[in-house]
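Have a look at the structure below, then the notes.
All protein chains of the complex are present and in place, except for one that has been dropped.
So that you can tell them apart, the chains are marked A and B in the order they are listed, and the count of residues begins at 1 in each.
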Amino acid sequence: MTDAAGKYLGSFSLGLRAALEYRANFFFSLLGAVAPVIIQTALWTCLYAPGAQMNASGAVAGSGDSLRLFGFSYAQMLGYVVVANIVSRLVRTGFEYDLNDDIRSGGLDRYLAKPIDYFGFRMAQFAGSKAAETVFMGAALALAIVVLSAATGFSVGIAAILGFAAALVLAFVLNFLVFWCVGLLGFWLTEIGFLFEAVRIVIITASGGIFPLSVFGSGPEAVLEKLPFRFTIQFPTDVLCGRVDGAQLASGLALGAAWSLGLFALGRAVWAVGIRRFVAVGS
Amino acid sequence: MREIAKHFRVYMALVRMNVMSQMEYRANFVTGIMMEIGYLAVKILYVVVAFSAGRSIAGFAPDEMLVFVGTFVTATGFYAGLYMMNFFQLSAIVKDGSFDTLMTKPVSLQFMATLRRCDIGIFLVDTLAGIAMTIIGLSRLPGLPDFWRLLGYAFFLLCGSAVGYAIYLIPQTLVFKLVNSRALAGIVDSFWDFNNVPMIVYDKVGQTIGSYLVPMFVITSFPSLFALGRMTGAQLVWGALAPIVFVALSRLAWTKGLRNYSSASG
Partner (left out) sequence: MDIIEVKELTRHFSYYEKAEGLSGSLRNLIRRKKLVREAVRGVSFSIGEGGIVGFLGPNGAGKTTTLKMLSGIMHPTSGEARVLGHVPWLRKKDFRMRISIVMGQRSQLWPDLPASESFRLNKAIYEIDTKDYERTLGELIELFGVKELLKVQVRRLSLGERMKMEITAALLHRPEVLFLDEPTIGLDLLSQRAIRDLIRTLNEGQGTTVMLTSHYLADIEELCERVILINRGLIVYDGALSGVNAALAERKVVRLVFSEPVARAALESYGGLRDLEGGAGLQRMEAIFDVDRARVRDFSRGVLGDLPVADLTIEEVPLEEGIARLYRGEGGHD
């Protein structure tokens, strides 16, 4: 083998090995979605069972085959469970820990003069890994949809898929920005690991990652719908499941984009204050 | 008997050290509790959904589901507060050599390796919340349980936690052979949530597997069924037998894994 060929093969295999190891971790995280899907499916199956009504409830409409709970038919609810659980894992972040490490260790020094650069660096990294993950997840999602359509007659049209793609990009951007802002707390708080987890679990819930937001009741739901979180999980899920029409898609994307700008501005402002503190106080 | 008393004394010393250690990092302690409350909120959400819909679940009322989930939360206090973190750290202490040092001490190695660390914050948050939920659920149902029923509930709850300890330990004994147990631990941990819903939610096959083969449901559904007076005879017997069977099995898996370790390790 020539020197050049050897070098290329070396970098290629290195990259391949890295990608393989990375895929293994990702695969395990996907496996973690199996349990919730099974649990939630079993629960909803019981709740939608005929003759189960005990008390009057505002969440219930219709009966028998046309029974709707929290605005979802049985088939729709199952669709939501599967898609939302997968999307929730797909949009997940993790860089806030790396950001915190950089702040703690002082490694942030390198980027001090150029705030956009560190932000850009993290965003690019996030985009890169998400691009890879989407391919893999896309396959898993497609498989799940096939199973769903066989079991419940779930169907997804081209329009829904295209809309989903747009909503997914928005979800990535928003989730990144949200957790970027959360990560900035590291400038002020030292022991932060558990706080990230606590915040993450609340955000996932507010995003519709456990149950659709309608289970919270109409009052809270109205508030939650205006917040940015819903666009990270519930919105793309609803789009793919065909529960969002063209007008709603457009307004949703617009609202989401507005939130992105707002969070971006907030992030910049907080970064400026935080970085000043970092320089003055050290890590 | 003397050995049990001694291990109890050692355990008290360990709990004291754990609490003192945690107090060193006050912010972590507080945020850790916040995190646990976050997880708790999600668990409670499952009950809220049932109440909101006003529908029964496989013949059980939402108030009864509250008892199930309350028991689940209490059991989570034992799981996450007392033993789970030791299982996750097992491969780390094997790698850094502290496991070897523990082997030379005149205490049960399994005891030290699986119970050394505890998180009192998590333990208290979950057991208190869980007990409160269970009491609320039971009080809303017709006919308050008498002393014997509550005693039996406590008995099956403890049996259930012993089973939980055992069935979570068995896959960890593979850590003596496997290099990366973190991924395994992550998946196995997600199975804990199968108990977030009463076992009757699953189909017959699932219930059988989960009761007798990999007895997840013995941990929280069985005590709940007892408190609600809806336990079958077979479940009653198995609820008391399962801990003996599975703790014995886990002990076997442990000694075998240990034997492999000290014969094979480099």
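As a working rule, a residue touches a chain if its C-beta (ideal position, glycine included) is under 8 Å from a C-beta of that chain, and two chains touch if they have at least 3 such contacts.
Only a predicted model underlies this, so the values are computations on that prediction, with no experimental measurement involved.
S.K.: Which listed residue, B:R9, B:R26, B:R140 or B:K256, touches the chain dropped from view?
M.R.: In the full complex, the listed residue that touches the missing chain is B:R9.
S.K.: Given the contact definition stated above, which residue among B:I4, B:M20 or B:L144 touches the chain not shown here?
M.R.: Final answer for the missing-chain contact: B:M20.
S.K.: Determine and list the chain B residues touching the chain excluded from the picture.
M.R.: Touching the missing chain: residues 6, 9-10, 13-14, 17, 20-21, 24-25, 96-98, 100-101, 103-107, 259, 262-266.
The rule is simple: only the chains that are shown with their structure count from here on.
S.K.: Give, as an integer number of Å, the spacing between the C-alpha centres of chain B and chain A.
M.R.: Using C-alpha averages as centres, the distance is 30 Å.
S.K.: Residue numbers of chain A touching chain B in their complex, please.
M.R.: 24-25, 28-29, 31-32, 34-36, 38-39, 42-43, 45-47, 49, 52-57, 59-60, 69-70, 189-195, 197-198, 201-202, 205, 210-211, 215, 217
S.K.: In the complex, go through chain B and note every residue touching chain A.
M.R.: Chain B reaches chain A through residues 25, 27-28, 31-32, 34-35, 37-39, 41-42, 45-46, 48-50, 52-58, 61-62, 183, 186-187, 190-191, 193-194, 196-197, 200-203, 206.
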